[in-house]
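Only one protein chain is missing from this complex, and each of the others stays in its spot.
Right after this comes chain A.
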Amino acid sequence: MPVKFSVLGDFSLQALKANKMRSFLTMLGIIIGVAAVILMMAIGQGAQDRVLAQINSLGSNLLMVLPGAAGQYVRGSGGSVNTMTLQDAQAVAGLPGVAYSAPIVRGSGLVTYQDQTWTTSIEGTTPEVVNISALQMAQGRFFGQSDVQSIAPVAVLGQTVYQNLYPPGTNPVGSQIRVHGITFRVIGLLQSLGASSGGQDRDDIIYIPVTTAQIRLLGVSNQSINAMQVQVRNKDEMDDVQAEITSLLRRRHRLAANQDNDFNIRNMAQIQSAAENVTSLLTIFLAGVAAISLIVGGIGVMNIMLVSVTERTREIGVRMAIGASKKDVLNQFLLEAVLLSLAGSFFGIVAGMAGARVFAFFVHWPAPVSLFSILLAVGFSIVIGVFFGYYPARRAAGLNPAEALSYE
């Protein structure tokens, strides 16, 4: 008659209690492994979330239209090919699938306020950029369409520019700054946007009307622009709108059928999925690190189990001599291994979650613990714990009692 489960549970608990050190060391391997997997995957997930959040803050349904054929454009030298004009931007804005479209004319320059100077980037654009880039005012207002039409010398400051030019607490609205020797009136201050995913400071910028930039500041000929940002009404129509813009610009630029586009369109959704790929690689890498910790923990478990096998083989011999069947012995050892693995997993989950909290607190990254990582870690560690706990017992129970008792 096999031993009752409750009695078996008592055997297991007695055995675990009787060997506190061994139980603890066995559990420690599992605790470290589980905690490492949970923590590493949380950190990886945190990094992924953070990068994606930043890309999303750029707007996920954005198209960036750049002058020059695809491949001709080199980052940083944008606008060297003057094939796109303000009129192109206005025409694109009239397409049905387009919510907003803003032209961009880029420059950089030394900005002076009283005796303070700061070199920053200057972006000439239209009020639509407020919607596209989700800009929020801290003070004052953004320039309007009338400012664009009247080529008004007005400027809206980013936080970094403001902090480097003005004493803390000053209201910049109404003050005058000089850029390339031209006086601008400050009409607004933006709220901080933080760094971009590329590490760029998105607050180190001054927005001015696109016409002002072209005519007064940069002296750009033939109304050319450096880029055009297009926000599509519906994310599902990205490809359609991209095709519409392509055919519109080809018509406007009078390109023959055999000619290549003299512009190229970048889809932010594509960039987003590329970034997603990169960060999920990071998560996989961290999971790999964690898996190694889990294996190292598993080897620790195995060592302890193998070291204790002599002692336990004799114990198995004793138990069989006084009436335990092979099945009783195996059930007991299986239960012991499961209990140890479960307890180790529990403490490992607690440690991993606490570690994720501590990490999030000190590094200011969210490190969300996922259910998947918990299940993965616990599942894996139970397999390891049970295998290494059960395997020596299986071997020992295969001996007859006389052999097990004389095992050295």
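Just so we're on the same page, contacts are C-beta pairs under 8 Å (C-beta built on N, C-alpha and C of every residue); 3 or more make two chains touch, one makes a residue touch a chain; residues count from 1.
By our rule, contacts and distances are computed from a predicted model.
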| item | value |
| --- | --- |
| Choices "BolA-like protein", "Succinate dehydrogenase flavoprotein subunit", "Macrolide ABC transporter ATP-binding protein" or "Tol-Pal system protein TolB" - which one is the UniProt name of the chain not shown | "Macrolide ABC transporter ATP-binding protein" |
| Of A:96, A:169 or A:323, the one touching the omitted chain in the full complex | A:323 |
| Sites on chain A contacted by the missing partner chain, in the whole complex | 1, 3-4, 6-7, 10-11, 14, 18-19, 314-315, 317-328, 400-403, 405 |
